[in-house]
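Structure record follows, encoded as structure tokens.
With one protein chain held back, the other chains of the complex are shown just where they sit.
Per-chain numbering from 1; labels A, B and C assigned in written order.
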Amino acid sequence: MGTINVTIWNEFKHERSQSPAGDLIRRHYPEGLHRTLAQNLAADDLVIRAVSLDEPEQGLPEEILQSTDVLVWWGHCAHAEVNDELVDRIQKRVLAGMGLVVLHSGHLSKIFRRLMGTVCRLRWREVGEKERLWVVSPSHPIAQGIPETFVIPHHEMYGEPFDIPQDGKIVFMSWYEGGNVFRSGVAFERDRGKIFYFSPGHETFPIYHDPVIIKIIGNAIRWAAPQEVVLDRITPQPQALEKILSENPLACLDTSSLHKANTEEKKA
Amino acid sequence: MGTINVTIWNEFKHERSQSPAGDLIRRHYPEGLHRTLAQNLAADDLVIRAVSLDEPEQGLPEEILQSTDVLVWWGHCAHAEVNDELVDRIQKRVLAGMGLVVLHSGHLSKIFRRLMGTVCRLRWREVGEKERLWVVSPSHPIAQGIPETFVIPHHEMYGEPFDIPQDGKIVFMSWYEGGNVFRSGVAFERDRGKIFYFSPGHETFPIYHDPVIIKIIGNAIRWAAPQEVVLDRITPQPQALEKILSENPLACLDTSSLHKANTEEKKA
Amino acid sequence: MGTINVTIWNEFKHERSQSPAGDLIRRHYPEGLHRTLAQNLAADDLVIRAVSLDEPEQGLPEEILQSTDVLVWWGHCAHAEVNDELVDRIQKRVLAGMGLVVLHSGHLSKIFRRLMGTVCRLRWREVGEKERLWVVSPSHPIAQGIPETFVIPHHEMYGEPFDIPQDGKIVFMSWYEGGNVFRSGVAFERDRGKIFYFSPGHETFPIYHDPVIIKIIGNAIRWAAPQEVVLDRITPQPQALEKILSENPLACLDTSSLHKANTEEKKA
Partner (left out) sequence: MGTINVTIWNEFKHERSQSPAGDLIRRHYPEGLHRTLAQNLAADDLVIRAVSLDEPEQGLPEEILQSTDVLVWWGHCAHAEVNDELVDRIQKRVLAGMGLVVLHSGHLSKIFRRLMGTVCRLRWREVGEKERLWVVSPSHPIAQGIPETFVIPHHEMYGEPFDIPQDGKIVFMSWYEGGNVFRSGVAFERDRGKIFYFSPGHETFPIYHDPVIIKIIGNAIRWAAPQEVVLDRITPQPQALEKILSENPLACLDTSSLHKANTEEKKA
């Protein structure tokens, strides 16, 4: 089994804020969330890079994206700054097979909303209450080795209703002290790509130092890693394979000029 | 039961082309596909408007969109001309409950791809072969009154694989003389909106004069029409409903400036 | 719109127990849970019968079953007493279009497990703790007119993991004071029938006197009621519809005697 190339993307704003909140966040993530995640996820089968929004091409030039097997995404206050062109490129690569692990407030990131087709709205409350997670799909690869229930002592509340598509497989559900519930770990497939949304990770708490959380993210990376796809012949305009008796050439006058844009798009 | 406000949108290009193909298409749809559909779908419970890309605000100014219960979409060679801003507005309205019926080559329209999150690629061949459709979900509202199988004598082939999300309910599947198969009628739900994709309707054949096809589109409109939703209280940042003992105010320092963008987005 | 014939089935054991628990339960349901439900659900569009396990043919002779549009099921300690033959008949009728609303401990009933194909195991605790329900699918017909969240002051806890199939649409999710979460209202479709599982209703609490709970059950009945299905031609062994050139009669020697059992089953 080969290694998996992981790129952890972070908007990297909160950690550099000159404010009491920034001071607190830096205590947990002195060099940024992405670098802490990279350190804590380190394993023989993972080759991990940590990149951020302020880097050239917003941290994801084409050579990095094309050599990424699984992209981990953390963003919160700067979703709007991410270029639409970059979102296009990431979406294309996910649909071609790259895994995507979207963390916490990434539910509102452009790339997650693009792949879901919905707003990905939820309810939220920030008082630092207790969250308790439950494994809902015990046999899912992402749940292996995880206790049936475990606690995040203090977290931002994310609650239902959460307007994600219905084909997400629910791996974790959360209970909040303040009375809310949430589908906190949900696995999707879109074309050849796998996507996992996992809500833990508010920046003011040291959540990415918790070994259970890290194990889940590691499981998600390994689950989302692209399998080698042997079949890959896309012949968008194939010849007929069976004998056609009812062919109607009259009806198929040359519409090639009309169809030009469409054909090009189909080729893409 | 009230009436349903239907808006039929057509890019309206092929029907005005000065070419042999255009001449043929005009034989079927002298005033445009959208107007033929409007005439053939006419019923007491439907109030139908037909609009097109060349009209002001691409046919869908906000007052029309906001008064539309179900939008029917036909586009082919001019997908790229539709403004992204219009796509944003349509998506928002679908997610708020407006029905959307996407016809034929609309699988590549910006709005359908936006709602699916995928490329919506398929295989195709244009030789005018026979297509045979089958009802796969006999109890689905869109299949009511439709023969278990029926034929389109000559059509463009659309074939699998079709990279749509897995939660689409398959209402119709198609057989093509040339050896292909296709999920030709698929029903989705996204947030409060219902979406139906239906592949028949290539412009060089008089398909929207076929009473079975028209009945299916009419059924789809009635299925996709928004129910009156009584519950509609979105309180994105609710107070705690249960007593919180583990509150951690230290961890919740004022991050309001950091969160501003996010909050605004969540409100939207 | 016509009326819906509803049959409420109750095992009717707890309410007749000579024990302190029985005394308590009789305070809430003096004539049985089924009769209370019938009274509280009474509406112009519903024709309601209440039946129980101790009646002839366990309360569901064929003439009652065949004239039932929606069956409501409450059972707890006597699941094993229900005849397999009755379960067969109910399953057949659900698959043909009858609605089924399974309440509370009916998750372990033979009929629910038969239709799900799984054990329908869950976690449980009976200390009378608070349950809080959330609407997860605000636009679902069963959620109409229901508050976004509401409370059952004292209830038995039912918790995840709950091994139901993944295609259930989650309408409600529950939070429990003791730290558990649960998919407490889930809607399924199986062939032509609709099935709704709703967990509230432990017998020692007066839950079926709560107007919100009653409104949900009423909504579920109306949602599950069979639509008039116009298409109903099952021709299991149809003639070929398209010309077959590759017919291979040699390979199709008369296997009729071998296939007899199979054919009979297929006809059924």
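Heads up, the rule we're going with is that a residue touches a chain if its C-beta (ideal position, glycine included) is under 8 Å from a C-beta of that chain, and two chains touch if they have at least 3 such contacts.
The model shown is predicted, which means the values in this text are computed figures rather than measured ones.
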Among the displayed chains, the hidden one touches A, B, C
Kindly state which of the options B:T7, B:Q58, B:S137 or B:T204 is in contact with the chain not pictured. B:S137
If the hidden chain were put back, which residues of subunit B would touch it? 132, 134-138, 148-149, 159-162, 166, 169, 173-176, 179-181, 243, 245
Touching residues on subunit C - with respect to the absent chain: 13-14, 17, 19-21, 24, 76-80, 91, 95, 105, 108, 114-119, 121-130, 153-154, 157, 159, 163, 165-167, 177-180, 189-191, 203-205, 234-255, 257-262, 265-266
In the whole complex, what residues of subunit A lie against the chain that is missing from view? 97, 130, 132, 135, 138-139, 141, 143-149, 175, 177, 189, 191-192, 227-233, 235, 241-242
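The rule is simple: only the chains that are shown with their structure count from here on.
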If more than half of the interface residue numbers appear on both sides, call it same; otherwise different. Which is it for subunit A and subunit C? same
With chain centres defined as C-alpha means, what is the inter-centre distance between subunit A and subunit B in Å? 26
Please tell me the distance, in whole Å, between the geometric centres of subunit B and subunit C computed from their C-alpha atoms. 33
Give the residues of subunit C that touch two or more other chains, as numbers and ranges in rising order. 132, 135, 138, 148-149, 175
